[in-house]
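Here the complex is missing one protein chain, while the rest keep their positions.
Chain IDs A and B follow the sequence of writing; residue 1 opens each chain.
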Amino acid sequence: MTIEDKLGVDKFHTDEINSHIEVDKESTDMEEIQKVIKACPAGLYKLDDENHLLFDHLGCLECGTCRVLSKGKIVKDWEYPIGTRGIEYRMG
Amino acid sequence: MGEDKFDVIIVGGGLAGSTAAYILAQEGMEVLVIERGNYSGSKNMTGGRLYGHSLEKIIPEFAKEAPVERRISKERFSLLTKDSAVTLEYAGAKTGTPGCESYSVLRAGFDRWLAEKAEEEGAMYIYGIRVDDLIVRDGRVCGVIAGDEEMESDLVILADGVNSLLAQKIGMKKELLPSQSAVGAKEIIQLDAATIEQRFQLNPGEGLAWIFQGDCTDGRIGDGFLYTNKDTVSLGVLTTIEDIDGKETTIPQLVDRLKNHPAVKPLIEGGKLVEYSAHLVPEGGYSMVPTLYRDGVLLAGDAASLVINLGFMIRGMDLAIESGRLAAQTAAAAKEKGDFSADTLASYQQALEDSFVMKDLKFYDGYEKVMEDRRLYQDCPAKADRLFADLFVVDGSGAKDISKKIVPDLIEGLENYNS
């Protein structure tokens, strides 16, 4: 089961337009990039074939790990999604 | 009270926030809880197990009405290598007896129940609103800001969780450090109750708490965990995020690693994933606890970093509940006095120091350094594996003298233990 499959089981009220996390997708700091790739429990940070950083806020579990690891570097801004939006745990 | 002014506004309807709301409402105070999720618990997750003692003081026999999953009657601890497990199991006479109960819980249901209790007592809840900032005048917190609206109160209790961006905004708390934070990721796997009871050898209604160290974190500082719920199993890993480097595995891969470990896999066979969740855990111990009070504001629960992780035991919810209770008592006394200044609110700090919360945090102060000893996650599981292989495996190549040595050592060690 991939991480995408796992997230597919969860319930989200997605905010398709606004991302609550601002990521420096131009970053080439591979050390930092590797950290967030490995640490994000939702696997939202990825590299494409040309080693460009990809990030999608949809599927974010709002844990804050990327912010704590890389604030001011990869993660430029991190807020919770606006009220009612984002992950909604049915079980928790 | 004016139309738009409350005695207390609580940000966050989790366990600390709702406990505080419950008590404040009982005290007859005007209290508003603002929760950003659509219901209490919708943004929360735990491993997890709740030690019942602190809620028991507030709602005696709460487990009879609260949606707890199972009363924990059995503890397991395992050291894992890639293909071996050395497991200790404890089911003592005292485990789960009155005063010592702990329960597996799922937060979406549990927090919702506690919020409803607080509402019944008269607390007002509003859901689906994110508090963006606090109203601060002359250094004094006077209320909250959400969107372009403001709401005033004599006191704000920040029970907004581990990240507490609000406490950071007003400078009560610094950004979390990677060394003080662990990320937990969990799967909830559905099996029926009878299967769980059979596979984990449990009586109906009773549950197991299981901690793993070693292979499940790929040798990183952290633990794996498994808790049995009514008809699901909570399974996941908790890893210090500073330790993310150096290994190639990702957090989602670690969860799979535990699931596929030979000591775990057959126990969850045929189970269906029903939820995947993640959360940060503040693990810095006593020294991480920030300023807890200031003019017009208190911090409680995870926002105040009140968590104890000893590796084999992880506690946060019982501390959150106690801190919520003490914050409410402090607020009630401040209301009585008509003074919500830092001088008055300082009694919150004192009350926490006098309670098990700070006593236990202080007792284990520095223990996180022990937990940071990498040998626990790398050498110890491998050595334990070799030791037990020498004890139990017979291959005809000649006996090892290990049992001749270890049994006297064990007796000696236990003899010398004074609780």
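Here, a residue touches a chain if its C-beta (ideal position, glycine included) is under 8 Å from a C-beta of that chain, and two chains touch if they have at least 3 such contacts.
Criterion: contacts and distances are computed from a predicted model.
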item: Hidden subunit of the complex - UniProt protein name among "GLPGLI family protein", "Electron transfer flavoprotein small subunit", "Cytochrome c biogenesis protein" or "Putative zinc ribbon domain-containing protein"; value: "Electron transfer flavoprotein small subunit"
item: Contact with the hidden chain (one of B:I59, B:M124 or B:I170); value: B:M124
item: Touch criterion as defined above, residue of B:G92, B:G147, B:G171 or B:G366 at the omitted chain; value: B:G147
item: Subunit B, residues in touch with the chain not shown (by the definition above); value: 4, 32, 34, 124, 126-129, 144, 146-147, 149, 151
item: Where the missing chain touches subunit A, by residue; value: 11, 82-84
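Simple rule for what comes next: only the chains that are shown with their structure count from here on.
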item: Contact footprint of subunit A on subunit B as seen in their complex; value: 36-38, 41-46, 106-111, 127-130, 146, 162-163, 165, 175-178, 181, 183-185, 187-188, 232, 241, 244-245, 247-252, 256, 273-280
item: Subunit B-facing residues of subunit A, complex; value: 1, 3, 6-7, 9-10, 13, 31, 34-35, 37-43, 61-65, 67-69, 71, 79-84, 86-92
